[in-house]
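Complex shown without one protein chain; remaining protein chains in place.
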Amino acid sequence: MENLNIVNDDLMIEIMGKPGIPSPMNLSTEQNDGIADYVRDDETVLLESDRNVILEYVKKNEPLLAFEKAGPRQTIYYKPEQVKVAIVTCGGLCPGINNVIRSLVNELYYRYNVKDILGIRHGFAGFIPRLGYDPIVLTPEIVKEIHEKGGSILASSRGPQDIGEIVDFLEKRQVNILFTIGGDGTLQGAYEIFKEIRKRKRRISVIGVPKTIDNDIAYVHKTFGLETAFSVAAQAIRSAHTEAVGAPNGIGIVKVMGRNSGFIAANAALAINEVNFVLVPEIPFDLEGPQGLFSLLEARLKLKHHAVIIVAEGAGQNYVTSKDKDASGNVKLGDIGLFLRDAIKTHFKKDSDLDANIKYIDPSYLVRAVPANAHDAIYCIRLSQNAVHAAMAGKTGLLVGNWNSQFTHVPLKLATSQKKYLSPEEPLWLSVIEATGQPNIIKNE
Amino acid sequence: MENLNIVNDDLMIEIMGKPGIPSPMNLSTEQNDGIADYVRDDETVLLESDRNVILEYVKKNEPLLAFEKAGPRQTIYYKPEQVKVAIVTCGGLCPGINNVIRSLVNELYYRYNVKDILGIRHGFAGFIPRLGYDPIVLTPEIVKEIHEKGGSILASSRGPQDIGEIVDFLEKRQVNILFTIGGDGTLQGAYEIFKEIRKRKRRISVIGVPKTIDNDIAYVHKTFGLETAFSVAAQAIRSAHTEAVGAPNGIGIVKVMGRNSGFIAANAALAINEVNFVLVPEIPFDLEGPQGLFSLLEARLKLKHHAVIIVAEGAGQNYVTSKDKDASGNVKLGDIGLFLRDAIKTHFKKDSDLDANIKYIDPSYLVRAVPANAHDAIYCIRLSQNAVHAAMAGKTGLLVGNWNSQFTHVPLKLATSQKKYLSPEEPLWLSVIEATGQPNIIKNE
Amino acid sequence: MENLNIVNDDLMIEIMGKPGIPSPMNLSTEQNDGIADYVRDDETVLLESDRNVILEYVKKNEPLLAFEKAGPRQTIYYKPEQVKVAIVTCGGLCPGINNVIRSLVNELYYRYNVKDILGIRHGFAGFIPRLGYDPIVLTPEIVKEIHEKGGSILASSRGPQDIGEIVDFLEKRQVNILFTIGGDGTLQGAYEIFKEIRKRKRRISVIGVPKTIDNDIAYVHKTFGLETAFSVAAQAIRSAHTEAVGAPNGIGIVKVMGRNSGFIAANAALAINEVNFVLVPEIPFDLEGPQGLFSLLEARLKLKHHAVIIVAEGAGQNYVTSKDKDASGNVKLGDIGLFLRDAIKTHFKKDSDLDANIKYIDPSYLVRAVPANAHDAIYCIRLSQNAVHAAMAGKTGLLVGNWNSQFTHVPLKLATSQKKYLSPEEPLWLSVIEATGQPNIIKNE
Partner (left out) sequence: MENLNIVNDDLMIEIMGKPGIPSPMNLSTEQNDGIADYVRDDETVLLESDRNVILEYVKKNEPLLAFEKAGPRQTIYYKPEQVKVAIVTCGGLCPGINNVIRSLVNELYYRYNVKDILGIRHGFAGFIPRLGYDPIVLTPEIVKEIHEKGGSILASSRGPQDIGEIVDFLEKRQVNILFTIGGDGTLQGAYEIFKEIRKRKRRISVIGVPKTIDNDIAYVHKTFGLETAFSVAAQAIRSAHTEAVGAPNGIGIVKVMGRNSGFIAANAALAINEVNFVLVPEIPFDLEGPQGLFSLLEARLKLKHHAVIIVAEGAGQNYVTSKDKDASGNVKLGDIGLFLRDAIKTHFKKDSDLDANIKYIDPSYLVRAVPANAHDAIYCIRLSQNAVHAAMAGKTGLLVGNWNSQFTHVPLKLATSQKKYLSPEEPLWLSVIEATGQPNIIKNE
C-alpha cells in the first residue's frame, strides 16, 4: 500500500448514536479468563506492518493509519426486538453469497434475537416496487441448507436503480439495517444509499459485505469467492496442460475472469504450477518483436514442445478494443482469449516452422457458479458475523474487510475511492514470475 | 440393434493359428470349484436379448447372432518370452487412456511374463521414422502412477499415416502384438494394418481398444471415458442452472462434445436433471415456428423464469454449415454453441418482450482432459485385461467390446462398417424426454 | 446365474386388473418413426445370454427364462386423478435415495398428472400412527433440489413394523400405490405388505426400488448407490496407498461396507489399482500358514516394501464371531478391520524381522452419506421412471431391476428368495485377481 494519500480521518467509522444496550452475547471483557472477549472501538489494525516505516511515522510525528477492528461490542445500539433487516445481493454471482446470507440470518436470529429479516430479490431492482420483485422473509429454516449451493437464493441483477426509491423502500418497510452484498458498483450504490439516509436523517445502518470474484476492492486484503474461483480455474490449467503435452507442440490457453485485476490468473498459475505465461490486465505485453509473447512462446516450444498460457479477461485490451457497455455501465471487454487463440494460430501457421496445436479453454461461469469451498465458507461466516456485530453496534457506511488476517471496518467512502490492482512489485507477482519462469516484462525494450 | 443386416460370419474372429501353449494364468476349467475359470471360444454373448425375437429366429431356422466372449484362454498362441508388443494411442484425448496403457503393460508383464513392450509416441506418426518420434520402452515401473492422470503418456496425434510404413515398422521391430487405442479413424487404421499384415502373411496380432468420448463405435455398448466425460459435463449443467436462476429470465446454455452422437449430452442431462432442452446431432430441430425452440423457450421462461439448454457440438449443423476438414479428415463443425447463444439473444431482443439473460458455458477440453473416474478406471482395466487375453490367444483383427455387461470380441471389419448413433427410440432417449419434459420433436408440423 | 432352480412362472408379474386407460404419455407404437415407443408386456430380457445355453434349452424344449421388460405401457390401469401414492425409505442410507424420491414425484406429477403423493417418514415406523411420525406431502417444489444431497429427506429407520398396521394405514389414507425404497429387509417387508393387501383384496400396487449399497439383491445386476460408494472407497485406497509408501514397510488397510457381499471392495480395488489383497465375505481366507495372509504380506513387503489391503466388513467373520443383532435383526458383525489391524501388528512384532507400519482407514459412513455421483444419478432417474410406469400400469408385487443393461420387472417373491453374492468364478473377481496379483485362494491347502 504505497503512496497512501489518506489521513486517519478517512478511516473513521460513522455511528448512528451512542450504543446503550448491553449485548446479549454474554462474552467477557477480561483477557485470560478463558472466555472469548468483546472488541473495543479503540482496537485497531495498522495498515503498515514494517517496523522502520512505523518508526519513521513516529519520528515525523505523523499519525499511524489503522483500521477499526471488527468484532462484537459490549454495548449495542439497536434494540433487537425492534430491528428490521434487509439483505440484498447484486452483480455477478460469486461463490459464497449464500453462505453470507445464511450466516447473516443465523447470527442475527440466534445471537441477537433479531427475527425480522427481508431478502431483497434480484439486486437493487428488488427495492423498486414497480418491477414486481417482492422481497421474501428470511428465517433460519429457509436458509438452512443454502450454504451448500452456488449462486444466490435471492438472485441478482446488474445496473443501478434510483437511490431515492431505494431509501423510500427502506423507510416504508421500516428497515433499520441494510446489508449489501456486492462488488464495486454495489458498494458505490451502498455509499449513495448511506448518504441519502444521512441526508434524510434516518436511523438505518448500511453495511457492505464486499463480493467480487476479481478481488479488486481497495483496502480489503481478499474478497470471498476468490479462493474458490482460482481453485476451479486451476483445474482448467491442469486440463490445458494435459492437452498441451498430449499433442505435438501443444499450446494450452486458459482464459479466466478478471476484468481489471489478475488475482484469479496469478493464483491459479501458482495453484497448478504448469503455466508458462500469465497475462493480467495490470501488466501490458507485446505479441510481436523479440521480447514479445510469440517469440517467447516459440522458444519455449522448441525447448519443451508444449506451453500453457493463462490470460485474464481484462488483459491485453489494447489488442481487442471495444466500446460497448453492459447494464452496470462496465465497458464490455473485447475477447482476449479468442483473439489470442486465433493470433497464435495464425502466427505459427505463417511465421514459424512449428506446427502448433492450440487447445483453448474458457471455463467462464464454471469458476463462479459453484458452492464456496471450505476456505471461502469459513471466510464468509466470519465476514457475516462481523457485519452483524458492526450493524448492531450502530455503525454505518462501512464494509467489513480483512487486513493482515484480522477483520476490519472500512468506510465505504474510502473503499470506493479507488480499485485494487495486482502490482508487479508485490510478492504475489514475484512468486508468479519465479514459479513460471516468465520474464519480468513481455515487452520490447 | 434393429435391422442388423449381418450374418454370423461377420462376427467370426480371425486367429493366427492354433494355440498350443498352456496359459501361465493357472485358472480352472471346472465350474463351482471356487476358482476363476478360463473362457472357451464357444462361449458367446447374444446380440439380441428378447425372448420372442430369439424364438422367432429359432422358428425360422435362422442362426442366432452372437459375439465371441472375451477372457483368458486355457491355451495361448504366443510364447511369452518371444513376444514383442507395441501400444499406440491416437486421436483426441479421452479419460482412461493411461489406465489402458498401464493395465496392458501390467497384464502382459505380470500375468503373461511378456516384458518387451514398446510405447509408440504421438499416434500413428510414431511409426514413421522420419518424423522423429522414437518409441519408448514401457515397464510396470514407468506406468506405475499414470492411471491417476488425464491425457496419454504416449501423447497422440491426428491423421492417417502410410499403412505400408507402419507395417514396415512392426516387421523391422519384430512386433507380434499391436494394441491400438483409438476411435473410429484409429480402428479404420487398425483394420488396414491388419489387412496389410495378412497380405504380407506376418504373425502380428492387431487388437483395438475402442476409445471415443462420443461413444459412437458400433456393436460396442459403451466406450471408456464416456462416464467421466458426462460426469464433468454435468457439473457444467449445475453451473448453468445456478446462473440461470441467479438472473432475471436467465438462460443457461452448455455445449458439450459429441460430433455425431448425443450420448454425452443425453447422459449429462440425466445426471443433473436441471435441463429443459437437449439438442443432439441425431435429432433435428427447428428454431423458429410454433413448435420451434424459440417458442418453447419463451413459454418455459414465462412459466418458470429460467431455462437450461444442453447442446452437443454436432447438433443443428444445418444452421452452421462449414466445409473445412481437420487433420484426420473430419469435417470441421460449425460452432452451434456460439450460434445458439447469439441467435437466442437476438430473438429475445427482437421478437420477445422478455429480457433474457444468457449464460453460455463451453467446458470444451475440460470434459476429456481429466483422469478417468472410478467407473471408467474399472472399465479400462477390464477392457485391457481382455485385450491381452485375446492377443495372447493369437486372435487378431478385433476390438475388445462390451455387450449386455459382458466383454466381447468384435471384428474390426464389423465395428468399422458403421457408426453408432443415439436413437430417439431407444430407452435412453425416452428417459431424457421424460426427465426434461421436452417434446418428442422440436419441429414444426 | 448358474443353477437357476426357477421356472418361468416365477418371473410372472401380478397385475391389479386389465389396464383400460390410455397413457397420457403420448408415445409411439411404431418403430422407426423417430418417436420413443411404448413397451409391450411381451417384451422381455432373457436371463441367459450365451448362444449355446439358449440352443440347449430350445433343443430340450425347455422354456427360455426371461424378465418382463420395464417401460411405459400404452394402456394404464389407474386413473391419474384418483391415484394416491406413498413413498417410504427404509434401512441404511445410500447415495441416490433422494434422487429416487425426486424422480418418482416428478414422473408421477408431470408425466401422469398424479399430484397426491405422501412421503412416509422414518421408514416403516412412519406408517404406525402411535410412533408420531406424520407423513409429509411431496410436490415437485419440495423435491426440487434434493437430488444434490446425500441421505433421505424422508429419513429412515431400521427394523420391521406390524404388517397389518401398515396396510391399515394404506387403506385409511386411500393409498393406491406404495413405493418402497430399501434393501433386503425392506423388500421382504414389501412382499409381506403385498401379500396382506392381496389377502384383503385391495387395489394397492406395491413396487420396490431396490436400495442396497452392498449390491446383494438377487436377479438385479446392480443396485443404485454402489457406484458412488466404491468411488468414495477408492479414495480411501488412494490414501492408504500414499500412507503405505510414505513409511518404511507401510501397510495400508481399508475397511469398507459389505456385510455379505464384496462388491464395494472388489470394485474399489479395481478403481484404484493399488491394492494387493482384497478380502470379501464370500471367499474365506487363512491368516496363518504358508498360504495365509501373513506369509503373503511378508513376501510382498520384502519385495516392494509396502502393501495395501482392502477388507469388506463381512469378511473373515470366523475370526471375529459375535452373537448380537441390530434393530433390523441383522447379526452384528465382529470388526474384522480392527481385528486385522491388530493381528497384523502383532504378527510383525512377534513373528517377523520386519518393522511394519500399519495405517488403518475405516471410511465407514463416508462411502454412503454422500450425494449420488453422475452414474448413480442417471440410474436412479431411470429406475424411478420405470417404477412409476409399472405402478400406473397396475402391476404389483415387483421391484424394478436391471439385467443386461435393460430395465426389468422382478417379482418380489423371487427377489427375496435368496441373496446375491460375488462369485469367485465370475469375471469381476477374475479381474480382481488379475489386477491385484493375489492368489486365487489365500488358504492352506
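Observations on the model:
Should a chain be cited, it is by its letter among A, B and C, assigned in written order, with residues numbered from 1 in that chain.
Here is the rule we go by: a contact is a pair of C-beta atoms (placed from the backbone, for glycine too) under 8 Å apart; a residue touches a chain by one contact, two chains touch by 3 or more.
Just so it is clear, the model here is predicted, and its values are computed rather than measured.
Across the complete structure, the visible chains that the omitted chain touches are A, B, C. Check A:Ile136, A:Leu354 or A:Ile433 against the missing chain and you find that the one touching it is A:Ile433. When the missing chain is restored to the complex, the residue among C:Ser23, C:Gln235, C:Ser295 or C:Thr416 that touches it is C:Gln235.
Considering A:Met16, A:Leu178 or A:Ala234, the position touching the chain not shown turns out to be A:Ala234 (whole complex).
The chain omitted from view is touched by exactly one of A:Lys195, A:His221 or A:Lys345, namely A:His221. One of A:Val45, A:Ile101, A:Leu138 or A:Ala369 touches the chain omitted from the figure, and that residue is A:Val45. Although one chain is hidden here, its contacts on chain B can still be listed: residues 145, 148-149.
Taking the whole complex into account, chain C touches the unshown chain at residues 93, 122, 125, 149-152, 155-157, 235-236, 238-240, 242-243, 245-248, 359-366, 369-370.
Remark: the residues of chain A touching the chain excluded from display are 2, 26-28, 31-37, 42-46, 49-52, 54-55, 58, 64, 66, 69, 71-72, 102-103, 106-107, 110-111, 147-148, 221, 227, 230-231, 234, 238, 267-268, 270-273, 283, 373-375, 377-378, 381-382, 385, 404-407, 424-425, 427, 429-431, 433-435, 437, 440-441.
Assume only the chains that are shown with their structure count from here on.
In terms of their C-alpha centroids, the spacing between chain A and chain B amounts to 42 Å.
Centres computed as Cα averages put chain B at a distance of 28 Å from chain C. Shown for chain C are the residues in touch with two or more other chains, namely 148.
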